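Left out: one protein chain. Kept in place: all the others.
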Amino acid sequence: MADSHASAHHDDHDHGIAHTASVKVLLGTWGALMVLTVITVLATKVDFGPSLNLAIAMAIAAVKATLVILFFMHLFYDKLFHTVLVIGGLCAAALFVGFALMDSGQYQDSIRWDLDRAVQTK
Amino acid sequence: MKNRLLSVLALVISVAVLAGPASAQTPAAEPPAAAEPAAEPKTPNVLWLEEIEAQPWNTGGNFWLPTPAAEEADPSDFMFYAVLGLSIFFFTGVTIATVYFVIKYRARPGHKAQPSPSHNDTLEITWTVIPTIICVFLFLGGWRGYLAFTAERGGALQIDVTGQKWAWSFTYPNGTVDNNLHVPVGQPVRLRMTSTDVLHSFYVPNFRVKQDLVPRRYTYLQFTPTRPGVYRLYCTEYCGKDHSMMKVRVIVHETGGYERYLATVEERSATLPPVELGKQLYEKKGCAACHSIDGSPRVGPSWKGIWGESAKMADGSTATVDAQYIKTAIEEPNAQKRAEFAGGQMTSYAGLLSEKEIAGLIAYIESLK
Amino acid sequence: MSSQATASAEPNYFEVTKGFKSWALTLDHKRIGLMYLFGILFSLLLGGAFALLVRTELMMPGETISSADTYNKFFTLHGAVMIFLVIIPGIPAALGNIMLPIQLGAPDVAFPKLNLSSFYLWCTGAACLLLSIVMGSVDTGWTFYTPYSLDESKSGAIIPAVFGVFLLGFSSIFTGLNFLVTVHKFRPQGMGWFQMPLNLWALYATALMQVLATPVLGITVLLLFVEHTLHIGIFDPTLGGDPVLFQHFFWFYSHPAVYIMIVPAMGVVSELMTTFTRKPIFGYRFIAYSSVSLALLSFLVWGHHMFVSGQSPLANMVFSALTFTVGIPSAIKVFNWVGTLYKGDIRLQTPMLYALSFIIMFTIGGLTGLFLAILATDVHLHDTYFVVAHFHYVMMGSALVAFLGALHYWWPKFTGRMYPERLAQVCSIGVFVGFNLTFLPQFVMGSRGMPRRYWDYDPEFTIYHQLSTVGAFILGVSLFVVVCYLMVSFKKGRKAPKNPWGGTTLEWDAPSPPTLYNFPEPPVIHELYDYDDIVEDGDNGWVRKPRPAGAPPKEKH
Partner (left out) sequence: MGDSHAHHEGGHGDDHGHGHGSPFIQHHYDDAKHQFDSGKLGIWFFLTQEILFFSALFVAYILYRHHHPEIFAYASHYLDVKWGAINTAVLIVSSLSAAWAVRCAQLGQRRGLIACLVITIVCAFGFLGIKYVEYTHKVHEGILFGRKFDPCVSSGGAQLITKKNECHGTKASQCVPANIDQMPEQPGWQVACKAYEVTYQGAGAARTEVSRAELPVCNMVSTGHGPPRAENPPCWEIQSNPNVCAPDKEGPTVAALVHYGDGRVRGSTFGIDLQCEPAPEPSADGDPHADVSHGPGFGQPLVVPSTTPSAHDLKVQASMGPPPEHTNMFFSIYFAMTGLHGIHVLFGIFVFIWLLIRAIKGHFTPDYFGPIDYAALYWHLVDLIWIFLFPLLYLIH
């Protein structure tokens, strides 16, 4: 069963029912999250162009999310099936977004409702 | 007892099979056009509105499908009959196998389940792969037909369609507005459609075309009528109380008829006395859905005797029904609503009616006092 | 046998405690399931009554018994009650709740308190939905399409209705979550994934969909709720919102919802087919896989409800192609069921009659689905009676018929009473005939162009509508009789033996009715669907032959 990678971590220990996170990992994760928060704010002050700025912000957010999931949420030490669940949920959400975007070209709210109707019937 | 039950079941199944798809097989096999009833109405030569209203629509067709009347019907019908044949084949197969097994292996004294394999990979893979292949072909066929609908066609006659609760309005390139759709035979038609309130859907069964009308969007629909006649046009997206009344006619004119129709309408509306024009608009524009002319209240006030009345408004003020009031009520219906009809919602007709038409409606309401 | 002695020694779950409180606060999955069942049967009659009102109105063109407005409320309530209160919770929440732990050999579901709270969520949701009837009734259709459902003059009824649907959604999510964990964590030793009865596979696949799809319904109706209370405008075109986006949200849930209805039905039918043919199901693994693949594929196809909504041609193409993929696992299942009949020893008791009707009607429902997956024909058939007939074949002709089959199959187990067999057989044939008479004509009028949700219609459709109405009354009467005799047999029926049908899954090793924790002593896991050791024993039903000492253990398939 590929449930646990705990053996690689000298400081972490399993306490019988579940893995216990070490203080070092907790504080380290927390520090990294705080630093990344500062970086993400600073990154918006620099103009890389709207899409690149967005990409940077999202990449940082993704890194932060991964840190939270792996260490705060113990997924790194946890059962493989829980990872499958998270990834499955994200895939379903991605699917939802992707298919909905496929249809986004149809949205036309630029229509000036009243004006257009007048033009149309003139 | 079990035998009796069995025979009942078998009977039911066979009746279902015969009454259902099987009996349809005969007409399905015939070419669709051959199943026309003799009484199919001819295209009107004289295009007076009243006569068109009186024309019965084409109710022909075969057991399964109404008379095809546009190019779009061909790919659609082809796929329909193809899948129908396929369905009948599979359905018959499954049913016969089921009934046969049930009879043959029914429990009876001395009968036991015989050893048989619990699975058979070759067989199972076969009946996975065959449906897969069939599905691929069905998809491709359906997609090709759909592409034919959506591909842009040159030289199309563009008609603007507006749907609202619960009436259609068709605006022709020369500005004529009508509540029935008139199109010439043989020419591609492109509809630019939108709705002023909720979703509606444009559907002409004989053309096999359908498209939703979405508020604040334009949707487009194309078809090329191939057979002159009068057909029904339905709203098929549920839109409220009179959804089922949002039903008008499509008139496919013979060559030249469409132009004559437009000319006639123009001429008539130029010479029509305002009261007559108003009366016609009342019937054509869906006013009748909410306003009666006999004094009975519907969603909105009846027009009978309303002229000159001074009525209490929803905001507490009092207003007299005069020309100005009616004009406002048509263009900004919810600006000043009468207290007793405060719950009713009317959509604005601003831009949908010309000044002359509004004057006609005013004259008509005045004539009803 | 010793187990019978134990069964009489330990009180069954009805007797173990008494009084209102012992039911209202029970954590026993069987009691919760039974309460669900009564709620669902009541809703079934209510939804059926609305269906008959709809059909009566359509007996003649024009007004027959009700105005257009009232008719619109009838069909909306029929749809909403049947879908949210009957079919979706039908097999999983009621019968699944009762049978899933027993089939697993487990004492209860993983989270009994969550189970009870999801029952109360269901009750509250149902109450809200019914409250909307008092508040003026919703007339939007069960789909709540915007912008029609944004009409403020109807807020009074729409707000409780969508709130009710929100609660019902969460009830469904919690039930699903409970089942998933129960299947994962409560399988006994010796029961691997591929030793699970197919009903459990189906319930597992269903639960997966409930957990993944239903939240989207939750957020969608929540947004509709705030549209009405706060005018937030995400779906409101006058505020820049997109009404078609609502359809995407709605169908992202509601297409999987169709499979939430049908997949457990398939599971039940698999059980019935094997028990009443007295032989193992043909192609166990294919059926198990196809349940799960249906669950996953159901998320990829929602756009086929929107082919004419103004969706982009690209999306139409992709969704059409993907839609065909769901046809394949469905076809596999039908072939496997028919294959199971081959060389069996077929007993036409009531559950089997329902299972056979299921096969025939599901075949019709599935094949007519092909017409709607094909772009070129769907454009013609969309929103006509063809669609109405198609989904009734799937939801009613298949899902509800399987529910009835399952109800009769397990009724002796969880009530400890037999229902009147002969009457039940007659009723099952009544259901079959009535159903087909109702919906076969609708295919024809649909393909001839009769739009759905029409209060009035053209005279050319009169004959089809009349046939349909007659069929609906046959169906209605049959269902009513079914509910009546079940209620009577609940108190007065003949005492049921432990295993009246000769089933091999674990629930037939539990007493009828089961004890509080289902099994007085730990059940022995036998080879799945092994009918060799089970023999008929008169009034005692079927009993397991003791295996001769020293006989080699049977090889597992």
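Think of it as A, B and C in the order they're written, each chain with its own count starting at 1.
Operating definition for what follows: a residue touches a chain if its C-beta (ideal position, glycine included) is under 8 Å from a C-beta of that chain, and two chains touch if they have at least 3 such contacts.
Keep in mind it's a predicted model, so treat the numbers as computed, not measured.
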Visible chains that the absent chain touches, using the contact criterion stated earlier: A, C
Which residue of C:P61, C:G156 or C:P188 touches the chain not shown here: C:P188
Among C:P61, C:P107 or C:P313, the residue in touch with the chain that has been omitted: C:P107
Interface residues of chain A (partner: the chain not displayed): 1, 3, 15-18, 20-21, 23, 26-27, 29-30, 33-34, 37, 40-41, 44, 47, 50, 53-54, 57-58, 60-61, 64-65, 68-69, 71-73, 78-79, 81-82, 85-86, 88-90, 92-93, 96-97, 100-101, 104, 107, 109, 112-114
Residues of chain C in contact with the chain not shown: 105-108, 110-112, 114, 173, 177-178, 180-181, 184-189, 191-193, 211-216, 218-220, 222-223, 226-227, 230-234, 236, 238-242, 245, 248-249, 252, 516-517, 519, 521-523
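Just so it is clear, only the chains that are shown with their structure count from here on.
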Chain pair, B-C or A-B, that carries the greater number of C-beta contacts: B-C
Interchain centroid distance [CA atoms averaged], chain A/chain C, Å: 36
Separation of mean Cα positions, chain C and chain B [Å, integer]: 33
Chain centre separation (chain A, chain B; CA means) in Å: 46
Sites on chain C at which at least two other chains make contact: 237-238, 244, 310
Multi-chain contact residues (two or more partners), chain A: 106-107, 109, 113
Sites on chain C touched by chain A in the complex: 184, 212, 216, 237-238, 240, 242, 244-245, 248, 252, 299-300, 302-303, 310-312, 314-315, 318-319
Residues of chain B that touch chain C when the two form their complex: 2, 5-6, 8-9, 12-13, 16, 19-20, 24, 59, 61, 63-66, 75-76, 79-80, 83-84, 86-87, 90-91, 94-95, 97-98, 101-102, 105-107, 111-120, 123-124, 127-128, 131-132, 135-136, 138-139, 141-146, 148-150, 197-199, 201, 203, 205-206, 208-212, 214-217, 219, 232, 234-245, 343, 345
Chain C residues touching chain B - in the complex, by the definition given at the top: 68-69, 72, 139-141, 145, 147-148, 151, 153, 237-238, 243-244, 277-286, 308-310, 313, 316-317, 320-321, 324-325, 327-328, 331-332, 334-336, 338-339, 341-348, 353, 356, 359-360, 363-364, 367-368, 370-371, 373-380, 382-384, 425, 429, 432-433, 436, 440, 443-444, 447-449, 451-458, 460, 531, 557
